[in-house]
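The structure appears right after this line, and notes come after that.
In this view, the complex is presented without one of its protein chains, the others remaining in place.
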Amino acid sequence: MRHEFEPTHFHVTMGSHEPVLRVASGDTIATWCVDAGGHDRSFEQITEGGNPQTGPFYVEGAKPGDTLAVRLDRLSPNRHRGFTGTLVAPNVVDPWFASALPYDTAPDVDYWTLDLERGTARLESPPPGLESLPELPLDPMLGCFGVAPPRGQAISCATSGHYGGNMDYNGFREGVTVYFPVFVEGALLHVGDGHALQGDGEIVGTGIEVSFDVELTVRVLAGKEISWPRAEDEQYVMAVGNARPLDEAVQHATTELIRLLEQDYGLDTRASSVLLGQCIRYDIGNVYDPAYTVVAKLEKRLLA
Amino acid sequence: MRHEFEPTHFHVTMGSHEPVLRVASGDTIATWCVDAGGHDRSFEQITEGGNPQTGPFYVEGAKPGDTLAVRLDRLSPNRHRGFTGTLVAPNVVDPWFASALPYDTAPDVDYWTLDLERGTARLESPPPGLESLPELPLDPMLGCFGVAPPRGQAISCATSGHYGGNMDYNGFREGVTVYFPVFVEGALLHVGDGHALQGDGEIVGTGIEVSFDVELTVRVLAGKEISWPRAEDEQYVMAVGNARPLDEAVQHATTELIRLLEQDYGLDTRASSVLLGQCIRYDIGNVYDPAYTVVAKLEKRLLA
Amino acid sequence: MRHEFEPTHFHVTMGSHEPVLRVASGDTIATWCVDAGGHDRSFEQITEGGNPQTGPFYVEGAKPGDTLAVRLDRLSPNRHRGFTGTLVAPNVVDPWFASALPYDTAPDVDYWTLDLERGTARLESPPPGLESLPELPLDPMLGCFGVAPPRGQAISCATSGHYGGNMDYNGFREGVTVYFPVFVEGALLHVGDGHALQGDGEIVGTGIEVSFDVELTVRVLAGKEISWPRAEDEQYVMAVGNARPLDEAVQHATTELIRLLEQDYGLDTRASSVLLGQCIRYDIGNVYDPAYTVVAKLEKRLLA
Partner (left out) sequence: MRHEFEPTHFHVTMGSHEPVLRVASGDTIATWCVDAGGHDRSFEQITEGGNPQTGPFYVEGAKPGDTLAVRLDRLSPNRHRGFTGTLVAPNVVDPWFASALPYDTAPDVDYWTLDLERGTARLESPPPGLESLPELPLDPMLGCFGVAPPRGQAISCATSGHYGGNMDYNGFREGVTVYFPVFVEGALLHVGDGHALQGDGEIVGTGIEVSFDVELTVRVLAGKEISWPRAEDEQYVMAVGNARPLDEAVQHATTELIRLLEQDYGLDTRASSVLLGQCIRYDIGNVYDPAYTVVAKLEKRLLA
């Protein structure tokens, strides 16, 4: 079944908030999200900023110990203008270099004109040196989404954890299925923070921030227990680690990928080691948020 | 000019050792390297292990403050058998998971048969679960190479730094040009540690370790001062950071890429921020060695 | 005014929960806390474990942007038995060593008999080698306490942040005044997780866990804005950083101590640098919890 949902309020925490809609496993939700700053498709701020979330959506039958699969059917920027941070974050450059970042002269944001038909972004006021920057092809992704965390927690949408959250990984694009561990009845899916484009690491603190039309299909995998978000596209299986420092995000992602290979493909740690040692790929989602994100992935053709 | 050089001894430190050959800027060196364990093309151990280096090569005219460009013209495994580590390293998994790694039952190494004509590797004795592992396509790379470090240092080939060293980055493949800061007269180029294939992070502590035939063309960029290794292929410009933790490797690589954009393309930090924020790519070289390696890179077409 | 408060329920998150008592600035609260596992003075489990908190206490007049001062007037273990973890955590030893920790043979907990009159702890069943371990002098401290975090968050008592939480610092003992930034009306003070003794770092994951009688005096410092918890005893001023990795906890604590010296003593960063460079002391609170804790401190006599 396909639900069209029109949000009227938003949450800046992932938590056990009152569900806005109840859907069944297998259903599709078509809805929209404001941008990270709370601006809608008219670029009007309709809610406070901080990655406001649409939802949460209650998925019938989902209970702690299950997994919620979320297929990203459609991720479409729905307005013609987005914005980005204007300077690399001081934590991604050498400490000595950080003291030379031109905070006093840089503007607060850069604006980009989005050509949604051609799928490109054009910087509106290029700083000196970028006057001839070519248009950039869009690659829309969802920055912040996930389920309610356990123990009655409500956690700021600035950060991420086992439950998902603000992972800011540019591989969460249309066509990908993301898996979350379920911690509460109904899973309580939240979605928000669309980026029309984002480099690895989100090193200026943003992608091209824009409101989105979103379509998702949810599915409950009853009794399937996972520890961290996982994902899958046509080419790869993936496991996500959210933590500081990056080393710990690598540890979580690698360990979860090993668990995935055991659960889904029957490989023990010794067999996984052989395979991952020569074939694993790592992506850096973000090195900006309170928790960094690393994705460990493996080509599915190696698992035939 | 093209030099064919037959090594007779090897170094397990990068340092100001007696040069084995003097070459001019623009010259090509054709030589070979033992594998990480000191085995030659007959799989005979002819020198102590620890990434033994061929060289160092003295490049006429190179002096402190210059840059040495090293084009990897040819990287060819020269025997039909390689070996790999057999378990993921305990530092790349969750600490609690590390205690469950089956060190007591895993063999010391796995062997791979290399089909050099078809460019594939076949695991000789697959552990249970990997009996039908497909042949893996080779992607030869150089694990450990670089120049002599400053101040009379001689640093173990287990680790890496500003001068290069054991970076274990699978992007250092044939066709790539790598740039090193020059710290001593003649630069003193060392090369070794060929991998027929390696996953991101080198998480079992090795790639497919094998002896190599290597051909390199060196060039002195007089007066060009860089801080960390850089690299370039047809698609990307790259900057390398070698350090622990990964976060610091990211900082070094990002900072050096910003410097590269300033030096080579005239972009200031503000302009670089716009570009890198939405377009940077990070690769994880290794998360195993005493210094980890991260590569920050940007597509050249964005710099036209 | 002195309030005696008898708790009837407990919270395992720090959040904007319904206050259990409203007190005025300057008031004293005498109450008690269960231990980390939810056991009361009879060692009976009366609530689920996870550092259950007594409170929250609403302090009249406290509002966002203020500081709440909490003087730890009395911290008294109130039963004769406590327990500790039995093995060093795998994250505080070398990864290779972690794989050798004897998880399969170690008991779940060690019990200690507490002599509250003499102020000592005796290990009940010493493992081989510790048969003649002397009695250890108690040094009671509060492991987890703080105020409600901002934005409607409710955060697990396993971790810590700007708002305090599970800092597990053995310097939070009787006589110390701790300062918290206020994020919500009434501040909403939570207290729990008494340790009769704890080494630096809490490296077995616990102190000697025991229920406590606690007496606190609260005071609102209106308009005083701080970023991280601070503290003070007769000898030192202190600033707390809660984060992973330890390096980041050091950064937060050092930065907050510099702010403290500016706010309270009028020293700019240049003057602070001189003083701290030769006189700062760092304590490691915990290296076990999801956020580690570092305390930066300076002797008050240097500030006369």
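As written, the chains take the letters A, B and C, and residue 1 is the first residue of each chain.
Just so we're on the same page, a residue touches a chain if its C-beta (ideal position, glycine included) is under 8 Å from a C-beta of that chain, and two chains touch if they have at least 3 such contacts.
What you are looking at is a predicted structure, and each value in this text was computed from that prediction instead of being measured.
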{"item": "Among C:Leu75, C:Leu123, C:Cys144 or C:Met167, the residue in touch with the chain that has been omitted", "value": "C:Leu123"}
{"item": "Absent-chain contact - pick from C:Ala30, C:Leu87 or C:Leu221", "value": "C:Leu87"}
{"item": "Absent-chain contact - pick from C:Ser16, C:Asn166 or C:Gln198", "value": "C:Gln198"}
{"item": "Contact residue for the chain not shown (choose from C:Ala158, C:Leu221 or C:Ala271)", "value": "C:Ala271"}
{"item": "On chain B, residues whose C-beta touches the chain left out of the figure", "value": "12-13, 15, 50, 151-156, 243-245, 247-248"}
{"item": "Positions on chain C where the hidden chain makes contact", "value": "84-88, 91-95, 97, 100-102, 105-106, 110, 121, 123, 126-130, 132-134, 136, 197-204, 206-208, 244-247, 250-252, 254-255, 258, 265-282, 284, 287, 292, 301-302, 304"}
{"item": "Positions on chain A contacted by the hidden chain, ascending", "value": "89-91, 95-96, 98-101, 103, 245"}
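One rule holds in what follows: only the chains that are shown with their structure count from here on.
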{"item": "Euclidean distance of C-alpha centroids - chain A vs chain B, Å", "value": "32"}
{"item": "Distance from chain C to chain B - Cα centre to Cα centre, in angstrom", "value": "46"}
{"item": "For chain C, residues that touch 2 or more chains besides their own", "value": "245"}
